[in-house]
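Heads up, the thing below is written out as structure tokens.
What you see is the complex with one protein chain gone and the rest in place.
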Amino acid sequence: MSALTAFDAALLNAGAGNLNLLKVSSILPPTTDYHEDLYIPPGSLVPIAYGTYTSANKGETISAAVAVGLPEGNTFGVIMECSGTCTKEEITEHIKGMVKEAFEKREILLKEIKVAAVQHNVTCNYGSAFAGAILWY
Amino acid sequence: MSALTAFDAALLNAGAGNLNLLKVSSILPPTTDYHEDLYIPPGSLVPIAYGTYTSANKGETISAAVAVGLPEGNTFGVIMECSGTCTKEEITEHIKGMVKEAFEKREILLKEIKVAAVQHNVTCNYGSAFAGAILWY
Partner (left out) sequence: MSALTAFDAALLNAGAGNLNLLKVSSILPPTTDYHEDLYIPPGSLVPIAYGTYTSANKGETISAAVAVGLPEGNTFGVIMECSGTCTKEEITEHIKGMVKEAFEKREILLKEIKVAAVQHNVTCNYGSAFAGAILWY
């Protein structure tokens, strides 16, 4: 396994392994709908905000998270991504703070934060954690 | 503040903080118009060429620049991006050289170089410099 095939395996676990991902920065367009299990045909070109961490250190705990901050009213929201050598609980707390900071800076009221976080313990020569939010325009 | 929220703050200062940015390499399509203050709705997906530098070293001077080389005639131009631990003056000189080199390699005549450069002195735990050229197709 290489760094890229570990990342590929993490993508497959997340349900995004058969898409062509375009990494974007992190704004939630106004009036976006939320779908947890949207079917997107393989090979589609999809914008995605994601956090990922790939490690070659056996035994290491790695995490990745993505958080969507939903606003009050009809304005846009903010998506943050994060990853590192920490636990799922730690990264969840950290990313919530990032979303709050981004809302404060924009002076937008925050209604709700949705977090997707994952933790992985590297058991072979490469491991990868991945969390993403696909934007389907 | 984290590396990503510092980058987010730099994006907001540049007027690109509420867009979904797709980082692209660096060709200016033929017959492109230039707008300094184009309004683009929040959450839009926009291709952008940019340079950015994020530092965790308090007191450090960081810079980012983007330069658009406009060609003679109706052909395409070249966009270069650059960033590092230097001053705005230094990065401006450096990026002009990069544009000239790219034009020479393509044997296209250079009419004008537009440079946007920014310098930041890191005052808290993270700082980020950002300069970009949005391509609105």
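Letters A and B mark the chains in the order given here, with residues in each chain numbered from 1 onward.
Quick note on the criterion: contacts are C-beta pairs under 8 Å (C-beta built on N, C-alpha and C of every residue); 3 or more make two chains touch, one makes a residue touch a chain.
As the structure is a prediction and not an experimental result, all values here were calculated from the model.
**Q** Which of A:Pro42, A:Gly59 or A:Gly73 touches the chain that is not shown?
**A** Only one of A:Pro42, A:Gly59 or A:Gly73 touches the chain omitted from view, namely A:Pro42.
**Q** One chain isn't shown here. Among A:Leu21, A:Ala56 or A:Leu70, which residue touches it?
**A** If we include the chain that is not displayed, A:Leu21 is the one touching it.
**Q** Among the options B:Leu4, B:Leu28 or B:Ala117, which residue touches the chain absent from this view?
**A** Touches the omitted chain: B:Leu28.
**Q** What chain B residues would touch the chain not displayed?
**A** Residue positions of chain B that touch the missing chain: 22-30, 32, 47, 49, 75-76, 80-82, 94, 98, 101-102, 105-106, 135, 137.
**Q** Which chain A residues would touch the chain omitted from the figure, given the whole complex?
**A** Listed in rising order, the touching residues are 1-2, 4-5, 8-9, 11-12, 17-23, 42-45.
Throughout what follows, only the chains that are shown with their structure count from here on.
**Q** Specify the angle of rotation obtained when superposing chain A on chain B by their C-alpha atoms, rounded to a multiple of 5 degrees.
**A** About 120 degrees, rounded to the nearest 5.
**Q** Using CA atom averages as chain centres, what separation in Å is found between chain A and chain B?
**A** About 26 Å separates the centre of chain A from that of chain B.
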